[in-house]
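Here you go, one structure.
As you look at this complex, bear in mind that one protein chain is not there, while each of the others sits in place.
Each chain gets a letter, A and B, in the order it is written, and its residues are counted from 1.
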Amino acid sequence: MTAGVPARHPGRARVALPWTVRLERRLEVPRWLPAATTAGAVVVALVVSGVVLAIAGGDPIAAFVHMLRASFGSPGVISDTLVKATPLILTGLACAVAFRMRLWNIGAEGQFLMGAWGASAVVLIPIVPAGTPAIITIPLMMAAGMLVGGAYGAIPGILKAFRGVNEIIVTLMLNYVAALWVAYWVFGPWSEGGFQLTPQFPKEAWLPRLSDLAASIPTFSGLTIHFGLVIALVAAVLVRFLLVRSRRGYEIRLIGDSPRAARYAGVNVARNIVIVFALSGALAGLAGMTEVTGVVHRLQQAISPGYGFTAIIVAYIAKLNPYGVVVAAIAFGAIILAGREIQPSGIPAMIQGIVLFSLIASEVVLRYRIRVERRAA
Amino acid sequence: MPDDLTPPGPPLAVAMRGIVMRFPGVLANDRVDFDLRVGEVHALLGENGAGKSTLMNVLDGLYRPDSGEITVFGERVEFRSPRDAIAAGLGMVHQHFALVPTQTVTENVLIGLDRPRFRIDLRRFDDEIADLARRHGLTLDPRARIWQLSVGEQQRVEILKLLYRGARVLILDEPTAVLAPQEADELFRTLRSMVDGGASVVFISHKLAEVSRIADRVTVMRRGKVTAAGIPSAGTTTAELALLMVGREVLETIERTPFRPGPVVLSVREIEAIGDRGLPALRGVSLDIRSGEILGVAGVAGNGQSELAQVVTGLRPSTGGSITVNGDDVTNRPPRETIRRHVAHVPEDRTGVGSAPNLSIADNLIMKAYRDPPIARRWAIDTGMVRRFADGLRESYEIAAPSVETDARLLSGGNLQRLILAREIASDPRLMVAVQPTRGLDVGAIATVHRLLLAQREAGSATLLISEDLDEVLGLSDRLAVMYEGRIVGLFDVAEADVAEIGLLMTGGSATAHAEPGVPTELVS
Partner (left out) sequence: MDPTIILAAGVASGTVLLFASVGEIFAERAGVINLGVEGMMLIGAVVGFGTAVASGNPWLGLALGTLAGGLLSVLHAIVTISFRAEQVVSGLALTFLGTGLARVLGEDLSKAGAISLLPKASVPVLSSVPVIGPIFFTEQSVLVYVGFIVVPIAWYWISRTRPGLHLRAVGENPAAADALGVDVSRLRYTYVVVGGLFAGLAGSTITLAISPGWFGDLTTSGQGWIAVALVIFAQWSPLRAAFGAFAFAAIRRMLLDIQGPQDLFGVPNPFFHDHTLTFFLQMFPYILVIVVLVAVSGEALRKRIGAPAALGIPYVRGERGH
């Protein structure tokens, strides 16, 4: 009568090992474990990267030593490292803010570009007449960068909040759209002499640099650190204030931990999604602004070596902590800077991938206790 | 204890002896004996928490009993999983179905089986299963997808899964909890015909009327023990069963000040709402609660109480009727609006809704207070003030934790409830909605909760108390409403309440004429 026989439970492994590994949910996480796990993951990642480098025919030790020297070996290169870190701090903050609410903003790259475009528009359209003093131009460019970046970030926010559309794909697609948008303006209306870049910005649109003070302080000559670093650090402080001490930050943390509890507490989840995405976009847009006004002084196609993507790793390593973001951004700024000289050119990206992967894999240790037990004969 | 189980008699399909099942903090089954004869429908009756589901989960192989013996068709068995049970011819239909909504009936029946080997000839299996269904009096279209089926039909699929795997003993856990009356009738017809064909059925329920209709014999459980073992249902009245279920208990003496009700705080009129499963959960509920009053809602879980709390606090939309708090209409307004009007909510789900597990105790304590001074200062949160506020609450409510920075998920159940109550009471509520406030708590914590609720009453709050524990409701409330199937079927002053009658109403019976459902009255004759 029985037509159906329950399938025998297919055993785990055909080879019977003398021990089993079980994962047991942890109740408490020892205070030292998260930091130790992160450190451990980074070490593992470096070792693995070294191995890959060796296989690719390089000398890992020499490469790492070279990278260290190339990023921290002299005041000049330290300055260059900080210059690279500046946009990373801001984009890292952008990602950290969004990720706190489990909003996967993969579009920081596109928001960066749109912010750069917005800032450029102020002097290239131009929105203010030529010769407007810096004290007006610069803040206006900051505002434009944040506004355009913020609006661009709000798009995926609105789609997610009201239609439940997957923000990962939307933000990714918008990255490509932003790059093409910038390309249009750079090749077209704003092109200088038919080349792939815009005219250089007027001096009033340049962020001041340390080397500007070289006349009075000779040691500063040649140092490229610009005011954008100050902007970035101020932003880090403000973001920390927002997340830890403001009402909005409280709501962000609450939604990120338990959307149901947030609803119970009367928080408007949909509105917060839009606001946070817009804020994230604004920060990334500000990063774009600092890059065009502090470093290249014009708008061109290749202004980002992937700041928006590296920012994801920066935010993750920093465990979404704004001050941690600053530290991680400097580290990765070093990698980007020194990585330019490393052959082959894909090494920095690969290292980043290995680091991120190593980090998530290591999180298992935080959530579970690993038990190895002798299997009974 | 009456022993109705001695041979000679029809052969036993299942015999359980001396089953003991312990969970942390509770003895769910206390040396329970249970028999199932071949070819009978045996009802297992009791309130929530009586231990009947646990007993059957033991039988089905989900739990290993701490002690006791089980015999199936004369053979001693020890099940390590439900698959072992099925192999022995025994299967259980749970309250939450294990079905894949997007697949068809046939596909769901076939999951996990060795045959067909590779290709599924759907038509052949459709026919095979349609045939099986017909033979057992179950009407089903095997090609229908689960999400298209009504809950009653989905239940039939679960039964079919067991029949297809050759089960001769069927255990049904509260099967009519999700059924409309007509579907319940159909189910009974099906069960009868199955039993006539040689199957044996255990029917877990808390509904007296059905038990009398469908069961040959009844076993009643209360607080982990059997109060009546396998008595024939024919010779027992529903009143007797109700008493066996609910018992006569000495009420906990709770000190209460005299009842001095003030103006109406909450007014609910003809509220209707749909539950999570798409079925009507509230079918026209009306009640008033005055300041200084505790209105208790008694009833077995699943009769609309949860939904009532959610609708009142703005967490669930209503499809009809109105809700007024202190004169303001808050029908279908977001939770923020009710919170603003000083409606406090101690929810059923402490860890999923009432708290954010990975945030600190302090962060959890300010969930309702963070928008206003003194916690909020313009757009910032005064962390020093938060610290003082949290420390103060921790002390006065005796929340046991190393510090207020500890994560909330590390709190024990009782301490978490203290946290929630501290937070809600600190919000100076005019109306407090407390749902299952002492569920799973130890004696000390229970006493604390009771004390706090009564203190609120004295301070002039109105309280809507929803609880499955009838003793608790009787002990704390000034008035008592009984909910059954989405309606209020009785409204009493507690002072004049008759426990037996309440028990009857809770389970759908009615010994006397009672007030028209939905209309609040002061007294029920």
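Throughout what follows, a contact is a pair of C-beta atoms (placed from the backbone, for glycine too) under 8 Å apart; a residue touches a chain by one contact, two chains touch by 3 or more.
Since we're looking at a predicted model, the values are computed, not measured.
Visitor: If the hidden chain were put back, which of A:Leu113, A:Met141 or A:Val170 would touch it?
Guide: Missing-chain contact among the listed residues: A:Val170.
Visitor: Looking at the full complex, which residue from A:Val29, A:Leu180 or A:Val237 touches the chain that isn't shown here?
Guide: Of these options, the touching residue for the absent chain is A:Leu180.
Visitor: If I consider the whole complex, including the chain that's not displayed, which of A:Met67, A:Ala287, A:Ile312 or A:Ile330 touches that chain?
Guide: Checking the options A:Met67, A:Ala287, A:Ile312 or A:Ile330, the one contacting the hidden chain is A:Ile312.
Visitor: Touching residues of chain A against the unshown chain: what are they?
Guide: 6-10, 12, 23, 25, 52, 56, 104, 106, 159, 163-166, 168-170, 172-174, 176-177, 180-181, 183-184, 187-189, 191, 309, 312-313, 316, 343-354, 356-357, 359-361, 363-364, 367-368
Visitor: Mind listing the chain B residues that contact the chain we can't see here?
Guide: Listed in rising order, the touching residues are 82-83, 98-103, 107, 110-112, 116-120, 122, 147, 352.
Going forward, only the chains that are shown with their structure count from here on.
Visitor: Measuring from the mean C-alpha position of chain A to the mean C-alpha position of chain B, what distance in angstrom results?
Guide: About 47 Å, centre to centre.
Visitor: For chain B, which residues count as touching chain A in their complex?
Guide: 83, 86-87, 109-110, 112-115, 128, 132, 164-166, 313, 315, 334-336, 339-340, 345, 347, 349, 352-359, 363, 366-368, 370-371, 376, 379-381, 383, 410
Visitor: Report the residues of chain A in contact with chain B in the complex, numbered from low to high.
Guide: Those in contact with chain B are residues 1-9, 27-28, 241, 244-250, 253-254, 257-258, 260-268.
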